[in-house]
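Encoded as structure tokens, here's the structure I'll be asking about.
With one protein chain withheld, the remaining protein chains of the complex are depicted in position.
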Amino acid sequence: MLFVLKRLLFGLALLVGVVVLNFLLIRLAPGDAAAVIAGEMGGASEEILARIRSEYGLDKPILVQLGIYLADVLRGDLGQSYYFNQPVTALIAARIGPTILLVLTAQLFAIGLGVFMGVLAARRPQGWLSATVAVLSTVGYAAPVFWTGIMLTILFASMLPLFPVEGMVSARFDGNAFDYALDVAHHLVLPALTLGIIFLAQYARLSRAAMIEVLGADYVRTARAKGVRERSVVFKHALRNAVLPILTVAGLQFGNLISGALLVETVFNWPGMGRLAFESILRRDYPLLLGVLFFSALMVIVANLLTDLSYRLADPRIDQEGRRA
Amino acid sequence: SAPADAEEITPGGSVVITSTQAPRHLNPAVQSGIATAVPGTQIFASLLKYDDNWQPQPYLAESWETSDDGLSVTVRLVEGATFHDGEPVTSEDVRFSIETVRDNHPFETMFAPVSAVETPDERTAVIRLSQPHPALLLAMSSALLPIIPEHVYGDGQDIQSHPANSAPIGSGPFRLADFEPGRQITLERYDDFFIDGRPYLDRIVIRIVPDPSAMVLALEAGEADILPFLTSSQNIRRLQENEKFAVTDKGYEGIGALNWLAFNTGEPPLDDVRVRQAIAYAVDRDFIVNALHRGVSKAQRGPIIESSPFFNPGIPAYDVDLDKARALLDEAGHPEGADGTRFSLTVDYIPGSGEQQKNIAEYLRSQLPKVGIGIEVRASPDFPTWAQRVSTYDFDLTLDSVFNWGDPVIGVHRTYLSSNIREGVIWSNTQQYANQTVDDILARAALEQDPEKRKALYDEFQMIVAEELPLYPINVIPYHTAYDTRLGNMPDSIWGVIQSMDELYWKEAP
Amino acid sequence: MSATVQPILDVRDLAVRFALPRPRLFAPRPHLEAVRGVSFALAPGRTLGLVGESGSGKTTTAMAAIRLTRAAGGRVLFDGTDLLTLPPEAMRRARRHLQIVFQDPYSSLNPRERVGAIVREPLDLMAVGAASRERDERVRELFRLVGLRDDQMALFPHQFSGGQRQRVSIARALATHPRLVVCDEPVSALDVAIQAQILNLLRRLQDELGLSYLFISHDLGVVQFLCDDIAVMYLGRIVEHAGRAALFRTPRHPYTAALLAAAPSLARRKSAGYRRDAVVRGDPPSPVAIPPGCAFAARCPRAAAPCRDTAPELRPVGDSQVACHFPL
Amino acid sequence: MSAVTERPAAAPARPVSPFGEAWRMFRSNRPALFGLVLLGAIVAAVGYGTLFHPADPYEIVWAPLAAPGEAEGVPLGTDYIGRDILAGLLKGGGPTLAVGAAAALITVAIGITVGALAGFFGGWIDNLLMRLTEFFQVLPALLFAMVLVTLFSPSLTTIAVAIGVVSWPQTARLTRAEFLRIRELEYVTAARAVGARNGRIIGRVILPNALPPLIVSATLTVGVAILFEAGLSFLGLGDPNTMSWGLMIGANRAYILEAWWPVTFPGLAIFLTVLAVSLVGDGLNDAFNPKLRQR
Partner (left out) sequence: MSAVSPDGATPLLQVEDLHVAFDTRQGAVTALDGVSFSLAAGETLGIVGESGCGKSITALALMGLIPAPPGRLTGGRIDFAGRDIARLAESELRRLRGRDIAMIFQEPMTSLNPVFPVGAQIAEAILLHREIDRQAARREAVALLRTVGIPDAERRATAYPHELSGGMRQRVMIAMAISCRPKVLIADEPTTALDVTVQAQIFELMRRIQDEFGVALMLITHDMGAIAEMADRVAVMYAGRIVEQGLADDVLDRPLHPYTRGLIDCIPVLGKAAPDGRPPALSEIPGVVPPLHLIGDGCAFADRCSLAEPRCRRERPPLTGRRHGVACHVTAAQAT
């Protein structure tokens, strides 16, 4: 409990830090926010600029603006998007779901298949399967994700039209919830695959290493000495321990997954936060950008918290402070 | 196209239109740009429509009449028009709309001369002008003057950030069903539309697909039906070869989207007209149009789009002539340096504009060194950065794209009037071009009621700026629309898809 | 215990505490009392053995005594000056007289340095010997002293066996002509055959160089072989301190007796029907929550009421110093 | 008493340094060697390729989107405005590799400094630095880098710095872990016991021993940074005045339906480079792994 509380508090502090840093970074960078807003409206005169400044509070000292912003954030208000002229929270709320869906699917795919491949490879570290896994994992990792995405699009959406090219739901979609889920799943295949491939490689490699390590451990020898079946030795005694480093990495991967999602969403026009982030950057939509950064950090923090919790469930040796006894 | 006979039309069905740009909101009264205009013109009706021959047609206004002195226009509204919330459309709404647009829309010239709008009765509005304003009728069409309900937008909230901008109430053929910012806009048939039996379609979905290639694949896969505003030569050519789709460049005359190379005439060496002309002679417009754009775009020589009745075909074209360019540069006092370079310039471009601008900038980088001008391409990470640079004159050369918006008064004057040199405002006279004669001619043209005389004034204006060259026109943005050939009554007026699509229908179900 | 001359090392009331993580968010930080008021003196040229079970604080005591671990209290007089209050630079200079040999021959040598450089490092750091040639000569001399060949100087630690590495460690420790060498279980990681070589070497070096050893071991046989005086530690305290003869002949503390009884010996034969009867039960209590009174009380066959209430002080009994209410 | 001399059997007189040992391991690792050769070939091509194919990558040499082999002297075809793709590859490799290497250098420099200080001193310094590290870890790196690049305008330097600034936490953690581990080893205490000061212990004692995993990680960071630069360029945040592989992909992407080559070749180049770098990294990893070495 102490741990959870501590992590929560710390997560909160981190979030505040993220907000402050980004706020200052963005506000102190060259560029006039009012001009941006005016530009979005199609060009404007000096008086309109002045009106915009006072309306958005841009005429106040920067620290006052920061204070106001922080107070608003505490109330759950991330401001209005300059571009969309809508509450940032509403915009993000509509986009965060697709991103989580994409990221989790890719992550599950990568972990599931990756670990399976890694375990198989670890059984015979010198065998051909192991070599194949090693090669595949390097290959999957080395290809730029957006490039893989483009290649997959050409292959599976244009030349061999099995999957939709873009989007999350068909524009014409009209059906019940089940069809909806199917439609989304159909759209999800290529993006999740693209994103999953890089991480698949990493998990395969990691779990291979972890399994080789664990299979040489004394307690695995003990299990064998008890007469435990080989399958059970591998999947119960060994994997249960090899999962620990995998979990650690899975938690740390979340930030990278979101980074990858940014590119994948761009390639497949997946309507997630990544695209929103990209657009907010290109439009200098500062409130929206801050909101996206805030939520990305929040997602990573929550993911880390969950990983830590599951780690704790998986490893009884962790003490209150999160250290290995 | 001839309107199809009502009997053969089976109403119903939905159409998916894609757009690469996400609209901020859906109220064209306070937002320019095509992203807002496409859904905006379906949701809001304007007073007039325009046909493909630049002629005004009745829409919300069943009739209109300009006084002989040109100082007032009387508009009579159709009977029974209602907003999507059921309230009737009245002359008060017209007054409110005109005032709102006049006071808030970035195109200030559209309604600046309007001094008052009188509303003698529910269906009559009299627009009083402080001076004659021949562009007024055009400004009353399409997205330029959406009639917005006063009872919604006149509640005292700031119109720029009014919540109803994202949940608009209009009197157009379609009403908003769902607005997912940056993703999709879903419009539904408005059953009480003031034209009986219209619209034919049940639903229009505007889907935002930022990647044009993905858009094309979506059309091919049947996931979309209409791709307006296509500019990529690759996509246009690919779809032209596919007989399931029609590809047309009709419907963009009203917008008049020009692509040009702007000079910062406020600073040396570009303050020297000879240098500007030298650059014009060094650039091969035909190569750009035929090779870079692979024939899909049309060359543009002057400030007014060549398809406009006001265009003057007699202006100099600056066909490529490198020797002449070199001679002009020598003459201007810029001899070649040891490395063959006379001086170096930067070139900016609107980010995200790919083939139309970035590629041309890169072409310049390859081409201008041939006459001794070094070029550095300056990328702007985002639009505001570019706008900031250009509007504060922190540039040498920039590619720019500015729309005519139908009448020169709206879209052309702003670029050349010395009174419009306004620092910090993009798409003002950012070239800092100042010529008293031009200012006078344009002022007279804005008031001139007689079309013949007006054209003569514009002819003179075009000759002067083609000579002095504050900017070098390159081409018309090759907007094309690709659509499923089973669609009937594809909009083909000068406004194309930014005018009501109430007549659009499926000839056979998709 | 014949310390009539001034001791080279005089440790008084040494205490070391380690901070532990808080159990709850705002709970006070608990401390582990690793060494709780240890005093002893070591005469020049002699060897003091520290024995005790794992975790009893042997290493910590020794490290705190030469200020490689921070002491929480007490004084350490080296030749009369208190090491614990020396300014850092002076302490650094003092280190040339205080050297150390570690238990693990694998982790006590930097694997990325040639052994010659390892042995030379203290000379450079302490600026012993003016010229570079002089230092080289010294290194060569040290190699010969500990039974290594000159030509091995260029090798890396992993190219040596455990015993040879321990010789390198010893050479390094002796490089600056120290007067006191702390040996922290220098032989417990070695095979018995190698252990004998190293023990003999240590003894020979002491004889030749007049070194003083603070020698840590848990092997009573080794301690008996090498040490003149022996201090038995239990949970951060010295429970018995005596000369070799006295300690092994007449252990006074029940814990000492238990240790002696538990140590395997060639003399206790199964064939002769030997069975352990009175083995000490249980494990030592956790050093985090040391019970009041005598720490050994819970396992002690002689424990009575006072043992659980008051901690016994070290006091002379016969030839020994014993901290026990009911010494043997 | 005579010195006990040992038989030379166990101690060959030839010194084998740990790094020498690692190189021997590395050499016998075929994929790693392949990676090294591939990397060498790529670097050579980027460095000297223009000698054999002296074309200006910015010059329009042919019609746009000419297929490979379609035009004389343009073996890999042209891009969307008719520039030579092979010339672009040869010229663009430099910046790509340079950004990769520079970013990796920055990453490693920050990472090692932070990690070493945190791991060595522990206590509040460790706490502070680790909080800082976590802070940088919760921001998705690419997103944060995009913000930095956008705010401070895209140039090779900004890009390299941005990548470095966002990717050091991993190195810092690794360094810290190594320092924490090695700090407890007896040879560190031994160094202190012979009077070494903190600076020496950090730099001369712990760091060399922490180096193997850091070298591996630095190698892999080069790959990551190259991918990163490619990603940024792909998103249009590259430096348009400097040809790079990522830029080529990003710029040519719009023509992918018509021409596969302008995207595929730079993609392959990135892929092969990162592949080579990771193979080398893996090889180093194995070579430095004492467990594998014993066999």
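As written, the chains take the letters A, B, C and D, and residue 1 is the first residue of each chain.
Going forward, contacts are C-beta pairs under 8 Å (C-beta built on N, C-alpha and C of every residue); 3 or more make two chains touch, one makes a residue touch a chain.
As the structure is a prediction and not an experimental result, all values here were calculated from the model.
Only one of C:R12, C:R144, C:H218 or C:R308 touches the chain withheld from this view, namely C:H218. Per the touch definition above, the residue from C:F18, C:Y106, C:F248 or C:F326 contacting the chain not shown is C:F248. Here one chain is not drawn; of C:A94, C:L199, C:A311 or C:L328, the residue touching it is C:L199. Those residues of subunit C that touch the chain absent from the view are 53-54, 161, 163, 191-197, 199-200, 203, 218-222, 224-226, 244-245, 248-249, 258-271, 274-276, 279-281, 283-284. Where subunit A meets the chain that is not shown, the touching residues are 126, 216-219, 221-230, 237, 240-241, 314-317, 325.
In this text, only the chains that are shown with their structure count from here on.
Our note on geometry: subunit C versus subunit D, Cα centroid distance of 47 Å, whole angstroms. Averaged C-alpha coordinates give centres for subunit A and subunit D that are 23 Å from one another.
Per-chain Cα centroids separate subunit A from subunit B by 39 Å. Listed for subunit C are no residues, as none touches two or more other chains. Residue numbers of subunit B whose C-beta contacts span two or more other chains: 211, 217, 351-352, 381-382, 385. Listing the residues of subunit C that touch subunit D in their complex gives 63, 66, 68, 92-93, 95-96, 98-100, 102-104, 107-112, 114, 121-122, 125-126, 144-149, 151-152, 154-156, 158-161, 164, 169, 172, 175-176, 197, 200-201, 204.
Partner subunit D is touched in their complex by these residues of subunit A: 10, 14, 17-18, 21-22, 25-26, 29-31, 134-135, 138-139, 141-147, 150-151, 154, 158, 252, 255-256, 258-260, 262-263, 266, 277-278, 281-282, 284, 289, 292-293, 296-297, 300-301, 304. By the touch rule above, subunit B contacts subunit A in their complex via residues 14, 16, 22, 24-25, 30-33, 105-107, 158, 160-161, 165-166, 180-184, 205, 207, 209-211, 214-215, 217-218, 221, 223-224, 351-352, 381-385, 387-388, 391, 422, 424-428.
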